[in-house]
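Notes to accompany the following structure.
Of the protein chains in this complex, all but one are displayed in their positions.
For chain A:
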Amino acid sequence: MTQNADHVLDHFELFRGPEYQQMLANKKKMFENPRDPAEVERIREWAKTPEYREKNFAREALTVNPAKACQPLGAVFAAVGFEGTIPFVHGSQGCVAYYRSHLSRHFKEPSSCVSSSMTEDAAVFGGLNNMIDGLANTYSMYKPKMIAVSTTCMAEVIGDDLNAFIKTSKEKGSVPAEYDVPFAHTPAFVGSHVTGYDNALKGIIEHFWDGKAGTAPKLERQPNEKINFIGGFDGYTVGNTREVKRIFETMGIEYTILADNSDVFDTPTDGEFRMYDGGTTLEDAANAIHAKATISMQHYSTEKTLPFIAGHGQEVVSFNHPIGVSATDDFIMALSRISGKEIPEQLARERGRLVDAMADSSAHIHGKKFAIYGDPDLCLGLAAFLLELGAEPTHVLATNGTKQWAEKVQAVFDSSPFGQNCHVYPGKDLWHMRSLLFTEPVDFLIGNTYGKYLERDTGTPLIRIGFPIFDRHHHHRYPVWGYQGGMNVLVWILDKIFDEIDRNTNVPAKTDYSFDIIR
């Protein structure tokens, strides 16, 4: 018996004890009908080969370890960015349990969202009654200022019409006639979570600007000097949004953050559970129509929202998750141009500090090869930053990336001599990435938590940047945007590089001549 009351062993060590090892070996040998170890080894080696890669890339139907989630997750993420708003997902309830778990596991925060709990009868007769009862319950119980409705694949397959359903619910008295219930259809079999973010945000803006589904007059735009800002689906929303606010305030720009969920995903522990915290006020959401321009940090999160806004007479500008010096320069200069405000010396100094840091450290990154995967905009932002550091973003992969996205990534490669041997993989998954890492190895991998399986299998050290990050804590509190955000990303990359150097040089009397104290 290895267990001990004074030094309790949990799963990390307990099962390494001889009695457990023996038990597991017996189980395997006698009852699991295991494969011949030589055969396992043969297939393991084969799965590393160019031949396997070719078969793997010839896949047409099967998806293995995709780096994307479904639309409604993005809709929930966007909806909680409005003051006092509860997302209401019309469809089967299990989905909502999944979205809430997924967001809680990433942010280590509560995630509030309700469902209309549709079951077999709703599948046959439609979910209207679920909507009528559901809105009434949500309204009386959680006293939200707004209920933002989106759908699951179930409601979409049976063809439930949200506009009509919400109208009928209001007629039946579920919520007052003038109460705000914006909606968006977010089928899980179209696009990904970034599409859902886009649809939900557009639905909410459209609700306020275009007459609240026929219950109010459309708003007349009366241009003012404000700038609207949209972050897009972003695992760093807590750190990023606050950093962007600071930049706006430093520049003296009046702004509205649309879908500002930075507070609801970062509430204090002080004895009170805040189901709602912060968020774009409903008044600001409506008044956003008057702004001079809208800036989106993530083009692919706002593909429908931006044309809608542009159609109301505003200038729209979009970026691709800007990270690093040039990308932040472009962002800041766009802010300056649109607002007519000067770029303050403070930001120039921050910029200089990032350049300084990159100059100090570039020798360690220069020429290193990286593989990147994640959402389309994040991949673009990271690839551009790596090129700026003199590194090679050798494989760039987005499961929810399109052909058009791939062309944009290729243009980024083409803009730098370091991009010459880099390739982009739209629509591919992490099992494709595994083949890439075996057949064309790189020095480091950048991606979300699921990349740890790739790190284990291929030995490529993983730098965790993306969504979701489940197995490391609190990175989402740090920005990756702005010059200070660039500094964070630089440090995360460098930390992994130095950890690897130390790991590779720490054998006493063998490799430790390079186990340096000064770098």
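Criterion: a contact is a pair of C-beta atoms (placed from the backbone, for glycine too) under 8 Å apart; a residue touches a chain by one contact, two chains touch by 3 or more; residues count from 1.
The definition used in the following text is that contacts and distances are computed from a predicted model.
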item	value
Among "Aspartyl/glutamyl-tRNA(Asn/Gln) amidotransferase subunit B", "ABC transporter permease", "Nitrogenase protein alpha chain" or "AAA family ATPase", the UniProt name of the subunit that does not appear here	"Nitrogenase protein alpha chain"
Residue among A:271, A:417 or A:508 that touches the chain left out of view	A:271
Per the touch definition above, residue among A:152, A:287 or A:302 touching the missing chain	A:152
Absent chain, residues of chain A that touch it	1, 3-6, 8-11, 14-15, 19-20, 23-24, 27-28, 30-35, 39-40, 43-44, 47, 52, 55-56, 59-66, 68-70, 72-73, 88, 91-95, 97-102, 104-105, 108-120, 122-123, 130-131, 133-142, 152-154, 157-158, 187-190, 192, 267-274, 431, 434, 450, 453, 457
